[in-house]
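Of the protein chains in this complex, all but one are displayed in their positions.
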Amino acid sequence: MSISVSAPTAASDKAPSQFAWLARRFIRNRAALFGLVIVGLFVILAVFAPLIAPFDPIKTNWSMIRKAPSALHWFGTDELGRDVLSRVIYGARASLMAGVVSVLIAFTIGVPIGIVSGYIGGIFDTVVMRIIDAFLAIPFLIMAIALAAFLGPSLTNAMIAIGISSAPIFARLARGQTLVIKVEEYIEAAYSLGVRPMTILVKYIFVNAFPPLLVQSTLAIATAIIAEAALAFLGLGQQPPDASWGSMLNAGRSSLSLAPWMSIYPGIAIFLTVLGFNLLGDGLHDALDPKD
Amino acid sequence: MFGFLVQRVLAAIPTLFIISLIVFSLQQLLPGDPALVIGGGEASPEMLAQIREQYGFNDPFLVQYWHWITNVMQGDFGVSFRTREEIGPMLAAKIPVTLTLATAAMLVSLVIGIPAGILAAIWRGRGWDHAVTVAALSGISIPNFWLGIMMILLFAVHLGWLPASGYVSFFDDPIQSIRTLIMPAIVLGAGLAAAMMRHTRSAMLTVMRQDYVRTARAKGVAEKTVILKHAFLNAQIPIITLATLQFGTLLAGAVLTEQVFSIPGVGKMVVDAVFNREYQAVQAVTLLSGAAFVLMSLLADVLYFVANPKLRTKTL
């Protein structure tokens, strides 16, 4: 998703007032606020899981397998008699972590490459962008599956695989922003004042490219959460007995007609979280977009 | 026009080359010793050595790459370790399956996305607009494999209306073919329909702010004509571009859809190949989908060029 740039601000002293202005714009956007609330709720669930979850998520109870939702087990029990609600609550940890960590990885790899490439320009930029284009041409999920299979199934490896696979998008976006920013007058001015290139890259270009990158990050978290669920669904994510929403869907699949609640609730959890991040990303985008 | 095309095609060549390098490196990445997979659990050390020799696993990376790429150029993608079938024809049999699925999904997304987007743009800020926007975001946020499971649960297991899985060629049995395609097409098309709707809405909004639309309105042209003739005709350019570009994404999305519905397409082939360590099949599929993406971008450029009268007259 490409984002049009807001007017770049070089002076950092303007930041607080601009932030307040953005915050006001953001809060007026009810959908975005709703997204923030959803994400916040799931973060609370993840952080306070031990306090909120009614049962131990890995405690099996073999006399209670595949019981339908009831007053005791609101979301029913799974094939080993574990409480699905508790597993969904604990699963928020794996999913949120997967979303945030893999985007951090993608950001850390992609953004420096993009900024440096855009800044240097010329043949170097052309070559780097060809490589980025090539990476972008390979379907994201196929890349992630192959990488996750290579690294071995675990939550950490799934995050690394998703992070690496989504890095090219960040490089592309950061480079595009850099191209726009580097011809701005204040960059020229900084140059003539003898500011070191490293400082220009970090303090001027990165800082000004950050808002659209933040929007992209928020949306990428949504994508990454789905990707983690997909990998776990294929058996390449969180390992038993710990739960992630994707691995719960994988386990629930063989009991689909027998215990549909094993598949329904983790899916709803994924859907809501991803929706939250998408609403949030959209809201940020609108708040930062000067067009309206 | 011709010069533009040549330029774009030439630019695609280095990209394709780099894709092939990346794709080939995947072999190095995949874990497990391919010789062990080929030899099976009981293979003796001598047999493993022989397998490594036979398949050239001992050669340096570039030598292996050279062998592979020259074979690929001649249409030889290698032989499956597991079934001893040739990968080229196997893939050729699967491409129409995935294309059928992707086309059906594209249809679903166009039929839902474009009208919804136009209506949302017309009634901007009103109830319908909000409803469509929420629906679109939901469409993007729903994990499509889960949507697939839920649809199987409802329409196949509970109601028994549709077959739970499988693929029937349209030429063998058109009715059965459509019945098996309905759920996967909706599942795969849902996300794209949402993207399409959002894109149509914003493209329409942009166009409707333009002077010629305002002029047409001022001249008293009927609103329907304004919307369909003036606004949509111009808004379709970015929509076409998106649709073409998204076709590649559909192929990737097919990976999970095919897995859920047991559809024997390219996506299912690549997942099975990853798990069976069928390196050559993984390479073939990845290379092909990369190439398809490049081709689609090229096509999008061309369409953009053709559909945009202003651009055309400028260069001609």
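Labels A and B are assigned to the chains in the order they are written; within every chain, residues are numbered from 1.
Here, a contact is a pair of C-beta atoms (placed from the backbone, for glycine too) under 8 Å apart; a residue touches a chain by one contact, two chains touch by 3 or more.
FYI, contacts and distances are computed from a predicted model.
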Next item on the list: Write down which listed name, "Fe-S cluster assembly protein SufD", "ABC transporter substrate-binding protein", "RNA polymerase sigma factor (Sigma-70 family)" or "Biotin carboxyl carrier protein of acetyl-CoA carboxylase", is the UniProt protein name of the chain that is not shown.
Entry: "ABC transporter substrate-binding protein"
Notebook entry, point to check: Looking at A:S70, A:T199 or A:S257, which residue reaches the missing chain?
Noted result: A:S257
Check: Out of B:I69, B:L162 or B:L205, which touches the unshown chain?
Finding: B:L162
Next item on the list: Sort through B:A102, B:M204, B:M269 or B:V294 and give me the one touching the missing partner chain.
Entry: B:M269
Next item on the list: Determine and list the chain B residues touching the chain excluded from the picture.
Entry: 31-33, 36-37, 40-42, 47, 50-51, 79-80, 82-85, 90, 93-94, 152, 156-157, 159-167, 173, 175-176, 179, 260-262, 264, 268-269, 272, 275-277
Item checked: Those residues of chain A which, in the complete complex, touch the missing chain -> 58, 60, 62, 65-66, 79-81, 149, 152-153, 235, 239-241, 250-251, 253-258
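The rule is short, and it goes like this: only the chains that are shown with their structure count from here on.
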Notebook entry, point to check: Taking the complex as given, what residues does chain B use to touch chain A?
Noted result: 14-16, 18-19, 21-23, 26, 29-31, 133-134, 137-138, 140-143, 145-146, 149-150, 152-153, 157, 248-249, 251-253, 255-256, 259, 270-271, 274-275, 282, 285-286, 289-291, 293-294, 297
Next item on the list: Enumerate the contact residues on chain A facing chain B in the complex.
Entry: 31, 130-131, 133-143, 145-147, 149-152, 222, 226, 229-230, 233-234, 249, 252-253, 256-257, 260, 263-264, 267, 270-271, 274-275, 278-279, 282
